[in-house]
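Of the protein chains in this complex, all but one are displayed in their positions.
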Amino acid sequence: MRFLATLLFLALLVFGVWSFQAAESFGAWLPPHVSSFGPDIDALFKLILWMVTFFFILTEVVLIYCVWRFSKKDPSKAHFTHGSHKLEMLWTAVPAGLLLVIAFAQMGAWANIRFPSAFPDGEPVAVAWASQFDWRFQYPGADGVLGTMDDFESAHDFVVPAGEPVKFILRSRDVIHSFSVPQFRLKQDAMPGMAIPVWFQVDEDRPGDYELICMELCGWGHYKMAGKVRALPRAEYDAWVADQQAQFMSNGIEE
Amino acid sequence: MSSSSSSVHPGMGAPGTVRVSHDHHHLGFWRKYIFSTDHKVIGIQFMLTGLVMFLVGGLMAMAIRWQLAWPWTEMPIVGKLLFPETGKVISPEFYTMLFTMHGTIMIFFVIIPLLTGAFGNFLIPLMIGAPDMAFPKLNMIGYWAMVPGIGFAIASFFVEGGGASSGWTAYPPLSTIETAAPGSGQGQTLWLLALTWSGVSSMTGAVNYVTTIVKMRAPGMTLMRMPLTIWSLLIAALLQLFALPVLTAASILQLLDRVVDTGFFTPTNLVVNQFNSEAAGAAAGGQPLLWQHLFWFYSHPAVYIMVVPAMGLASDVIATHARKPIFGYKPMVYSMSAIAGLGFIVWGHHMFASGMNPALGMTFMVSTIMIALPSAVKVFNWLGTLWGSRIHLTTAMLNALGFVAMFIIGGLSGIWMAATPVDIYIHDTYIVVAHFHYVVFGGSVFAIFAGIYHWFPKMFGRMMNETLGKVHFIGSFIFTNGVFYLMHQLGIAGLMRRTADPYDYEAFAHLQPLNQIISICAFCLFTWQIFFVFNFFHSMFWGKRVGRNPWKATTLEWDAPSPPGHGNFDHELAVHCGPYEYASPLVEEDYLMQSRDIGAKPAKA
Partner (left out) sequence: MSSSIQAYDPEVDAPAHHHPIYDYDSGPPVDRGKFAIWLFLATEVMFFTGLIGSYLVIRMGSPAWPHPKELLAVDITAANTFLLITSSWMMVRALDAIQKGDKGGLVKWLGFTILGGSVFVGVQVYEYTVLIHEGYLPNRDLFWSTFYAMTGFHGIHVCVGVIWLFCVWIGAVRGSYTPQNYVRVELAGLYWHFVDLVWVLLFTIVYLM
C-alpha cells in the first residue's frame, strides 16, 4: 500500500502540473485577448497561477514525502511534538504577506474596469437589451440622443468601433442575463431594473467578429443565447451607423 | 428521557457535577429505531438518509454528464423511462432542472446532513463524555423535519412544469415569475418549502449541538482539550445559528413574491415571456440584487458549514492513524474560528459580476483573499502532523490524506475567484465548478469517507473490510481527479456553467472530447461506489467484531463499548489530558487516552 499510495499522490501532482502545461496544446487555455482589459487580467491570472503552482508543488511534495517516508513499518514511536511557535509564525506571516500583495495587485485593474472614474466621457454608443433569449442593441438616431423616436435597433449584432473606448448601457427586459465576451475578458450581468454602464476597448489591430455569450442562467434557452460583437474600424463603423439611420428613416416613411 | 425523572432540576448544577440516574430501558421497535431519541440512532438515520440522497444527487450528476458529453442524444437505459416524450433525449428544460436539483440535494440533503447531522449527532456526546444530546426529543424532531424537506424536493419533479430550474441559487426574477421558466411554477414553491424544512432541521440541530458542547462535557474536558471534530462541529453550528435565519427570511419573502404577488425581488416593468407581471396585478419596484445579498449571506457561510466539520473529522483521523499529536492544536482551533468569522464578510465575492457597487467589490475581494490564510495554516499544520509520524495506511487514513491533497487544490483555485479582475473573466465558468467540487467533493466527501471508515466500528461494533475499502479509495481518488481536474482547463478556456450544449459556439466546439473524458470518469466514479455500498452494508452485519478501541485512539468515544449502549458510557469518566497524546513519552504504549489518569501532568513538548 505504501508504494501505491505514494504513487497515487505523486500522480496527482504530476498530472496536475502537466495538464496546466499541456492545456494550451489541446486548446483549453485562455483565448487570445483583443481588448484593453486583456493584458492586465491575463497578467494577474498568471501571477496567481505561478504563486498557486508554487504552493501546490510545495505542499503536495511534502505530503508525498511524508506518505513515502513515514508509513514504513517502524515499531518506534513517532516524534512527540505539539507544534512549533516559530513555524506557525512563519507559515502565517509569509502567506499573509503574499496574499496581501495579491490583493493589492488587483486593485488597479479592477478600478480601471469598473470604477465610474475610469469610464470614458461622452454619451453611451448604445443600450444593450437582453431578453429571453436574444440580444438587441438600441442606437441613437441622427440626433445622437438615446431614447428618442429616431433610435434604431440592431438585433443580435453589437457593432462597435475598434481602437477606442466604447461605453454602453446594459439592461434586461426580463430576468438576469450576463454580457460576456471571453476574448474581451469582459463580463457583466444585465440586471432587470438597473441600467448598468459598461465599457471596453477593442484593440485597434484586432477588428472582427466576436462571440457574445450569455453567462448567467436565464431559463431553458440559456445555452443558445448568443450574440455577436462586431468591432469595425472607425470609418466602417461610421458608415454602418449612417446606413442604419438612413434605413430606419426610409422604413419610417414607407410605413 | 427516563433519566431526568430522578432529578428535580434537570441540567442545573455547579460546574463539573454529575447527575447519576438508573434507567430501565425497554423500548419497542418504533421507539428504538424509527422515532428514537438516542443520538446514535439519529446519527445513523441521518447517515443512511444522506447516503441515499447521495445516490439520487449522483444520478442527476450522471445525467448532466451525459448531456455534456453527447448532447441531445438518446440516453442509454434510463432515457426510455424518463423522457419518452422527447425521444429519450434530455430536454433543455430538464437539463436546467437537473443541475438545480443536483446542487440543492447535494448541499442541503447530503453534505450538511452527513457532516452535521450524522457525525454531529453520533460523535458530539461520545467525544465529550455525555450520555446523549441536551434535548433528545428536539434532536428527533430535527431528523424528522428533514424528511418533509426531502419529500418536497422529490415531489417537485412530479408537478406540472417539473422541479425548480433556476439554479440552486434561485435568483429572481427567473425564480419568482412563473412564466420565466417551466420549473418556476409549482416546482419552485416546493423548492422553497424543501429549503425551509431543511432549515428547521439544521436549526434544531445547531441549538442542540451548541448547548450539548457547552453544557455537558465530562469533568476535565476543558475547551482546549476538546477534539478538533468537536471544535469544528461547534463552529459549524454557530455558523448555522447566525446565518441560516437570514436565508429563511429571504426564502419566505421569495415565497410571498410567488404566492401572494408581493414585489420584494421583482423590479418594475418586466415583460417575461409575453407576460407582464404588473399588468397581472403583482407589486413591483423590488430589487433582484437584494435576494443575492441575502442568499449569499447564508450560502457563503454554508460553504464553511460544509467544509469546517470535514476539517475536524480529517484532523482526528490523521492524528490517530499517524500516531502523532496534531501539530499546532491551538492554531488549528483559531484558524477554524477565523474561517468562520471571516466567512460572514465575504459573501459579495459571488456577486462581482452582478452590478454591485465596485468599491464594495474591492472590500469583499480583500476579505475573501485573506480567508485563504487560515485555510493555508490548516494545511501546513496537517503536513506538520504527518512529518515524523508513524503513518498506518488504513482506508480511513488514505481518505483523510486524499482530503488534504484535494483540499489544497480547492483552496488554491479559490484565489483566482477572489481576485476581482480575474473573476470578471472566470465568473460562471467551469473553473468555478472545478473549485467548489474540489472543496466539497475532494474535500468534504473524502473526509466523510474517512470518518465513516474510522468510526464505523464504533457505530456498529464491526470493522469495515479494509481491502474493499482500499480498492474503493484508489478508484474514487483517480476518478474524482479525472472528473474535476480538467474542469479547470475548461474554465480557463472560458466554458460557461449551466449550459446544456456549448458546442454551437465556435469557441467551445473543440472542447467536446475533453468533456467526454470527464464524463467517462464520472460514470466510473459513480459505478465505483458499489465497493463502498457493498462494504458498508455487508460489514454492518458480517464485519469482524471489534472491542472498544480498535484504532488505539485517545478520545473519549473509544472508552465506550462498540456500539455504545443506552447512555453511552458504562463507567464514570474524567479527562486528564489533551485529545492527541499519541507517542507520549509518559506511557509505554504509543497513545495516552484522555480518560487515563497516570497521576502526572501530561508532558509538554
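Observations, loosely collected:
Note that the chains are named A and B in the order they appear, and that numbering of residues resets to 1 at the start of each chain.
Just so it is clear, contacts are C-beta pairs under 8 Å (C-beta built on N, C-alpha and C of every residue); 3 or more make two chains touch, one makes a residue touch a chain.
None of these values were measured; they are calculated from a predicted model.
Shown chains touched by the undisplayed chain in the intact complex: B.
When you scan B:T73, B:T169 or B:T211 for touch with the missing chain, the hit is B:T211. Contact with the chain that does not appear here is found for just one residue of B:G79, B:P325, B:G355 or B:P564, B:P564. Touching the missing chain, out of B:T262, B:S299, B:S444 or B:S476, is residue B:T262. Contact with the undisplayed chain is limited, among B:A130, B:L193 or B:L592, to B:A130.
From the options B:V89, B:L290 or B:I520, the residue with contact to the chain not on display is B:L290.
The set of chain B residues touching the chain not shown comprises 3, 8-24, 129-131, 134-135, 203, 206-208, 210-211, 214-219, 221, 241-250, 252-253, 256, 260-264, 281-287, 290, 293-294, 297, 392-394, 461, 463, 466, 544-552, 560-562, 564-567, 569-573.
Definition applied: only the chains that are shown with their structure count from here on.
For the pair chain A and chain B, the distance between C-alpha centroids works out to 30 Å.
Taken in their complex, chain A has these residues touching chain B: 1-2, 4-5, 8-9, 11-12, 15-16, 19-20, 23, 26-31, 37, 40-41, 44-45, 48, 51-52, 55-56, 59-60, 62-63, 66-67, 70-71, 74, 76-84, 87-88, 91-92, 95-96, 99-100, 102-103, 106-107, 109-111, 113-116, 131-132, 173-176, 178, 180, 182, 185-189, 191-194, 196, 211, 213, 215-224, 226.
Taken in their complex, chain B has these residues touching chain A: 91-93, 95-96, 165-167, 171, 173-174, 177, 180-182, 267-268, 270-273, 286-289, 322-331, 353-355, 358-359, 361-362, 365-366, 369-370, 372-373, 376-377, 379-381, 383-384, 386-393, 398, 401, 404-406, 408-409, 412-413, 415-416, 419-422, 424-425, 427-429, 470, 474, 477-478, 481, 485-486, 488-490, 492-494, 496, 498-502, 504-507, 510-511, 514, 578, 580, 582-585, 590, 603-605.
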